[in-house]
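Working notes, structure below.
The complex is shown incomplete by one protein chain, all other protein chains being positioned as in the whole.
Naming follows writing order (A and B), and every chain is counted from residue 1.
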Amino acid sequence: MTLNGLSVFYGENLAVRDVSFGVAANRITAIIGPSGCGKSTVLRSLNRMNDLIDGCRVIGDVAYRGIDIYAPDVEAVEVRRRIGMVFQRPTPFPKSIYQNVVYGLKLAGIHDARDDRVEHALRQAALWDEVSGRLDSSALGLSGGQQQRLCIARALAVEPDVLLMDEPCSALDPIATARIEDLMAELSERLTIVIVTHNLAQAARASHDTAFLTTEVDDHGNRTGVLVEVAPTDRLFAHPIDERTEQYITGRFG
Amino acid sequence: MTDTALLPKPSTQPGFGPVLEPSQRTDVRAKTVSAGRRRTDKVATIALWCAVLAAVVPLGAVITVLVAKGFGVVNWHFLTSDIPSVTGQTTAACRDITPAFRAKYGINCSPPAPGMGPAIVGTLISTGLAAALAIPIGILGAVYCNEIGVRTRLASAIRFFADVMIGVPSIVMGMFIYTAWVVRFGTNGRSAFAAALALACLMLPIVLRSAEEMLRLVPDELRHANLALGGRPSQGVIRVVLPAALPGLISGSLLAVARAAGETAPVLFTIGVTLSLNTSPFGENTTLAQQIFSGAKSGLPLANQLAWGAAFTLVAIVFGLSALARFVASRSSKVQKG
Partner (left out) sequence: MTTVRTPSPSVLPAHRTDGRNRARSGRRLDRAFSGLTLTAGLTILATLVGVVLATATFAWPAFRAGGIGFFTGTTWSSQTNTFGALPMIYGTVVTAVIAIILAVPASLGVALFLTEVCPRRLRGPIVALIDLLAAIPSVVFGLVGVLAFHNVFQTVFRAITGPKANGSSLLTAGIILAFMIIPIITSIPREGIATVPGHHREASYALGATRWEVLRTAILPAGSGGITGAVMLGLGRALGETIAVALVVGSAIQITPDITQPGTTMAEIIANRFNGEGMGIERNALMGLGVVLFMITIAVNVAARVVVNRAQRRNAGT
């Protein structure tokens, strides 16, 4: 995926200005930066979730496999089918585990091999062994980490090409976090992952490439997110080019 | 930048087919959402628009008709003069006599000019008295539920039965005051005060519940701050919580007043009827709503005309109160946001 001159407005407010970078296929790209720098805004513009926010305008283009997803002949629903998303807090529906995973298949009208697909998705999300005996119990009875993996399984069931993760571990304990990171590494063999995280260690550990955003404040006190630097994770953490990146990763601000 | 692996990916698991064809999997322009889903989505969207029209069109119709039929009737004379007595006989008698005869004996056969003054005054008196009774009791009751007896069974019982009482038909309140007040005082029992009692029964639960919602919006920090400064809980309520909630309390009370002003059923058996001005809370009186009801039932054009004029006036009053409530509420939310 390629972001080219992406700016996002909320009403009159410019939330993110002129962000351009590429997301390589089958790699994990982390977006890092201080709170309020527009990390999530950038992420949500990659599968048009921003369409759902009133007064949100996107300028510039986001190309996915060479096609601008904001082009008039592209429907948001088609984009989201291929570019799945996992949210900050686990968002299981108040239904059974099985019904949660099968939800996307139902929407897509896929009837064949549903059970196999559900099992496959749960296995991919490393959840199968824990829930295989109780697929009909409520998803709300799972632990936070399990719920989040269920949401990943739910997203994987429709076999997306890209998975967007918006601070997927911020509500989880370290053990659950480690499992999700392992999972991401495994999944990246088959799909592209973009993850927003406020946890620098996580970005360093779990991603291949890292984009660093920061906040600029103009004369009127308006805060706007801008891209500072994007590079392979090893390089960015070892030899940051921009001074602001260095300051941020060494903990001197943000 | 680099889309390195553009090659179709191998199917991850043999045994069942791919969700999307390999070519579709990465082409967002491919239409994979079925025509059926697409159509359902369109139809649903149109249906939702229609639902809104179904709710808004009757409103438009009512207002258009009111303006068309009522606006012309309302003028200064209408607002201030007594209600003319409308009977079929006057018109019938006049039809048979010549203009010369009328002039000779000074008989005035031109239809009396419509007036609604007494009903406007009666509406103001009965609604005002009802507000004076119900608003303080309602707000104090809300204070009990949200500040004093928080989480007690009694408080939730009061809350629950207030909700239930909001659903009690207003005519039942009229019958209640009829049995409990009017019959005790015979014909003298009918008055603006009796009507106010019935309207107050109607307003009380509305005021209580809306006041409670407003008190709930006051952040606990304010209560704690009062206690931390050595204030008594009651002082906290009086000096901190109630002032903080004041705009909301006013707005909620105004809406309850608007509701009561337009009510007919509770007034029907409790206020009696009069065609001339009565500014006392006692003695028979009348309200706009009551006049609309009797005018609407009548087959006489003048009575209908009176009803339209009264309806226009009443809706103007009620909308005015609602608008005022909205204005106060919006002011308060602006103040709170800073």
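The rule we apply is simple: a contact is a pair of C-beta atoms (placed from the backbone, for glycine too) under 8 Å apart; a residue touches a chain by one contact, two chains touch by 3 or more.
As the structure is a prediction and not an experimental result, all values here were calculated from the model.
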Contact partner of the left-out chain, one of B:201, B:250 or B:328: B:201
Touch criterion as defined above, residue of B:124, B:175 or B:275 at the omitted chain: B:175
Selected residue (touches chain absent from view) among B:79, B:164 or B:225: B:164
Residue among B:218, B:237, B:277 or B:328 that touches the chain left out of view: B:237
Residue, one of B:40, B:85 or B:280, that touches the chain absent here: B:40
Positions on subunit B where the hidden chain makes contact: 33, 37-38, 40-41, 44-45, 47-52, 54-56, 58-59, 61-62, 65-66, 69, 136-141, 143-145, 147-149, 154-155, 157-158, 160-173, 175-176, 178-180, 182-183, 186-187, 190, 201, 204-205, 208, 232-235, 237-238, 258-259, 261-265, 268-269, 289, 292-293, 295-297, 304, 307-308, 311, 314-315, 318-319, 322, 326
Interface with the undisplayed chain - residues on subunit A: 47, 49, 52, 54-55, 76-78, 80-81, 84-85, 87, 89, 91, 93-94, 103-104, 107-108, 140, 151, 154-155, 158
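Everything that follows uses one rule, which is that only the chains that are shown with their structure count from here on.
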Whole-Å separation of chain centres (CA-atom averages), subunit A against subunit B: 47
Sites on subunit B touched by subunit A in the complex: 1-6, 9, 12-13, 15-20, 25-34, 37
Residue ranges of subunit A touching subunit B (in the complex, touch as defined): 1-2, 21-22, 24-26, 64-67, 69, 71, 73-75, 77-79, 81-82, 105, 107-110, 112-113, 116-117, 120, 124, 158-159, 161, 190-191
